[in-house]
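Inspection log for the structure reproduced underneath, given as structure tokens.
In this view, the complex is presented without one of its protein chains, the others remaining in place.
Our next item is chain A:
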Amino acid sequence: MASSYPPPFEGTGEVKEGFLCPLCLKDLQSFYQLQEHYEEEHSGDDRHVRGQLKSLVQKAKKAKDKLLKRDGEDKPETGSYESFYYGGVDPYMWEPQELGATRNHMDFFKKHRAARIDHYVIEVNKLIIRLEKLTSFDRMNIDAGKIRAIEKSVVAWVSDTDVPFCPDCGNKFNLRNRRHHCRLCGSIMCRKCMEFVPLPLAYKLTSGTREARSVTGSQSQSPPTGGGGNVSGMGSRRGSISSLSSVTSMLEEKDDERIRCCLHCMDTLMKRQQKLEEKDHVPDIVKLYERLRLCMDKVDERAPEYIRMAESLNAGETTYNLDTAGGLRMEVQKYYELIDALSKKILTLGMKEEPQPHQKTLQLQRMVRYTATLFVQEKLLGLMSLPTKDKYEDLKEKRKQEQEKRLTQERLIAQVAQKRRQDSEKNRPAASTNGEAPQAPRAPRMTKAGGWLPSSDTLHTCGELEDPLLQQIDNIQSFLRQAKAAQRHDEVAMLEENLRQLQDEYDQQQTSLAIALSQRLAQEESLQQDELQRLEDRERGEREHRAQSQAPGSQATYTWQGSLNLTDTGSLHGEEEGEEEVTPKAESSPLSMRAFPALTDQDEESPPRLRRLGGDVTPPGGEGQNSSSLNPFEEEDSTPVEDPSNPFFEEIQKEHKEVANGKKEYNPFEQEEGGEEEQGQAEGATGNPFEVKEENNEGNPFKEASGCTPPGASTNPFEGEDEEAMPDVDVIEEDLLLQQIDNIRAYIFDAKLNGRLDEVELLSENLRELQRTLQEQKSKTH
């Protein structure tokens, strides 16, 4: 250290700490800044100090670490120091911010308005009161002179001599351009600037105050008007005087039916009148619009509920009742129809009237209609259809089978994992984590599966703590309880069987662990080799197959493989592109799930086989799912699409990766193959007895079930079950047809709206076809 500088850590009075500059003792925020500072300020200084800087910083850091252990005050500093090593943030990803600054002027505004309004209200009221006085006598039957006297008594008239020019237009008054007085404020104007308040309007304007006064007693108020408020009494006099008044009207335009007033008073009165009108008047469009919004709110409220139900039902779950869901669907659809009808009504409001409404009104109506259409389009399309009764039964059965299969697999996997863990030679992470590890890094890319993957991790760490077998036993016990509660006897029986087996297994395992260890090792290795061989063969075969099917798009796949990491939607595109077969599934709605068997049928593959294929070819994928959710009931939220499609996607991804990386990827493969082996074991060991049993056990209850609940109007349930494997266009359930017709109608409507005539044609053709099919069906069933 250069002697000219005081030793930094043995300062006399105050003790400084943190990132201090060794030369000038300046306190800097971080290592980085210290370095900056040093280079800036002291780069010219003695060179050899620089070497010491680092050791000093080390010392400082050590001292700080000690401090930090005592109290964590300085943590933010270390944080910022570390954050230096992270990358920056894309502006699109900047954290959300609060609303920008605002300033409210309403108080100030109100203060000034209040003063103004008081003045205005007084003016208006004054006019109204005068108007009332002027109209409260029978003008017809009183001669002009009297009227004038009364009028003058209401408001003092401005003297003629004071006003040589019309105050509004500035014309000089003379014999031809005579002065006129406003009866409401007494001011003078010329004839041109004169306005009249017709009596009906005057009555209307004063009606409010009149009513109010009639309560307090109109009699006391009427005397100043002279004529008296008794209308019926005056009627008798009318005939006798009318001739006289008609004479006077010849002399001077008589204000029988109207009251003279100036522009300004008229203006005020008109505003008042407008306000009165608007107060009670609710235009049709508002009424309709309110109903429209009500329907939209209802849909917003009901649709998610329905979608939840439909998803669950389409997954073959029994949480909801099919009929309730059907009812809800009807309800929601009714709302859509209402929305459509209401918005159409709004659109055509006033179209037939003459004159046509203002163009802005029309524009408003168009916009409301457009919004409603958008709403219907967006929401209606998310409205998946329900399975028909038969299909639902099938789904239920399938789900059950799947669950059982998964259960047995889980059990076996758990066993294998247990064995593996104890296997001292194989301490690869893959072994201890049920062969799940190779999936883990890939998991985030599987956007569809996002729902359950995270939970599987936590579950899994729990699992590692205990003996998986014991845990499995626990799980099965809890399933048993649940199944009992749900009165699913077949499942109970099966689970009990499982439990027994597991317990046996556990006992056995404890004893034979040591002996089996070496044996298993050898066995596994040979198996692995076999599997590796098999896997490679299959991969090669499939790759060739794929290469054929997507030769044109092969170049594209590289790019989307890259984009997969970027965005969810990107990966969705990628999946759709990568594999045509998968496209309908990728839509993720169970709706397409039902279309799926038919599609694959065309590809000459039956869905069970495909599913099998999915499970078989890519055990890691299937297994990742299975082992991840130890509790099968937890998976109830996941859509059915997941099961068949996920392994598939995985497979595809894997392949592309492979294509991209060439043969470098041996490690993951080895691990996969490990998983495969487990799978193989699982199926070999338990597949047969269970499957047989399932068929025996479950065949009956289902038949019963279908017997109990009479099948829908369409087909025989047994037939349906048979058909399911290879559904045909001939046997389309009526419900489905009706739904489809509904949907297509919606599209036709939409297409028409947007003027795509070709589409309309196409769609209406479809519609006709569908209707024909429906007719045929009906005739068949009857």
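One rule holds for everything that comes next: contacts are C-beta pairs under 8 Å (C-beta built on N, C-alpha and C of every residue); 3 or more make two chains touch, one makes a residue touch a chain; residues count from 1.
Following the convention adopted for this analysis, contacts and distances are computed from a predicted model.
Undergrad: Leaving aside the chains on screen, match the unshown one to its UniProt name from "Ribosomal protein L35A", "Vacuolar protein sorting-associated protein 45", "Histidine-containing phosphotransfer protein" or "Multifunctional methyltransferase subunit TRM112-like protein".
TA: "Vacuolar protein sorting-associated protein 45"
Undergrad: Just one of A:361, A:422 or A:501 touches the chain that is missing; which is it?
TA: With A:361, A:422 or A:501 as choices, the missing chain is touched by A:361.
Undergrad: Out of A:97, A:161, A:174 or A:779, point to the residue that touches the absent chain in the complete complex.
TA: Of the listed residues, the one touching the omitted chain is A:97.
Undergrad: To test your reading of the contact rule: which positions on chain A touch the chain that is missing from view?
TA: Contact residues on chain A toward the absent chain are 29, 32-33, 36, 40, 80, 83-92, 94, 96-106, 108-113, 116-117, 120, 271, 275, 278, 282-283, 285-286, 289, 293, 358-361, 363-364, 367-368, 370-371, 374-375, 377-378, 381, 552-553, 556, 559-560, 563, 566-567, 569-570, 573, 576-577, 580, 583-584, 587, 589, 591-592, 594-596, 598-599, 602, 729, 732, 736-737, 740, 743-744, 747, 759, 762, 766, 770.
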